[in-house]
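Worksheet for the structure shown next.
Only a single protein chain was left out; the remaining protein chains are all shown in position.
== chain A ==
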Amino acid sequence: MEILIAQIFNGLSIGSIYVLLVTGFNLLLLVAMIIHFSFPVVVVFSMYISWFVMTLTGSVALGVAGGIASAVVVNVITAPMFQHIMRERGSVDINATMVISMGMGMIITDILSHTFNQGFPIAFPDALTGNDQGALISVGLVSISRGQVLTLIVGIIFVAFLFWLLYKTRAGRAFRAIAEDPNGAKLVGIPLLKTGFQSYALTGILGGVTAVLMAVLLGSASAGLGDQLGHKVLAVSIIAGLGNLTGGLIIGLLLGILEAIIQGYLAGSWSNAIAFIVMLVVILAKPKGVFGSKL
């Protein structure tokens, strides 16, 4: 029972990472109208930049700022590539954007595995992760780290902020209009490219914050992490229903908990395989996603 409680908490914190990544992916899908399954690779890139700045300057604060800034920069400078396709086609072209996303993912992963730390996995300093201070709460077998609590709290705050932005602000209203009917949005005078560009910047901030949370929670990163997360995020989004923000939130958390429970009771290395078997069963039963696609 204690293992179960500990692993559920563990799963919630890793699940909130999945939720942030899936939400970023879905926002780009809905508003920028691209399938950017390498978005998690960009996030891992930001983890590396964050690590690099921390190592170079010794400052955690600068590392955090650098990580967030790098995600925004990568998203914003790659936006014109994606938007070029949108402008040329005059309509949503998901296939071509997938090629760009795939290429970006490969290039970034290669850069990470050749350039930083001689290709070895990176480890974040204790000043960021708080690992040297031990567990925050420790009752019997249940131990909850500072990183887990921080990830969960910031994750909740950030998702709440995103939903506030989507449902209570002018920009959010335009985002939702484009998500529902891009052509209709254009006809009422919403500039598609400019609004799409805002969504790249927003998901950049989202990705940067996620990168910092992942650094705190995982304490380390390797070049292959982005691809692995990319697969999971794509799977979660499709299983929840492409573009379904609430669905992504629920399935993301459930995946985190499922993985953590598997890790709690079985050899950890099986968690990916079992998680994907469960997801296969779900997608076979619900090919259009559990909560329905919003595309």
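To be clear about the criterion, a residue touches a chain if its C-beta (ideal position, glycine included) is under 8 Å from a C-beta of that chain, and two chains touch if they have at least 3 such contacts; residues count from 1.
The definition used in the following text is that contacts and distances are computed from a predicted model.
Asks: Just go with whichever of "Protein glxC", "Iron complex outermembrane recepter protein", "3-oxoacyl-ACP reductase" or "ABC transporter ATP-binding protein" UniProt uses as the name of the absent chain.
Replies: "ABC transporter ATP-binding protein"
Asks: Of the listed residues A:122, A:174 or A:235, which contacts the missing chain in the full complex?
Replies: Checking the options A:122, A:174 or A:235, the one contacting the hidden chain is A:174.
Asks: Of the residues in chain A, which ones touch the absent chain?
Replies: Chain A touches the chain not shown through residues 170, 173-174, 176-177, 180-181, 184-191.
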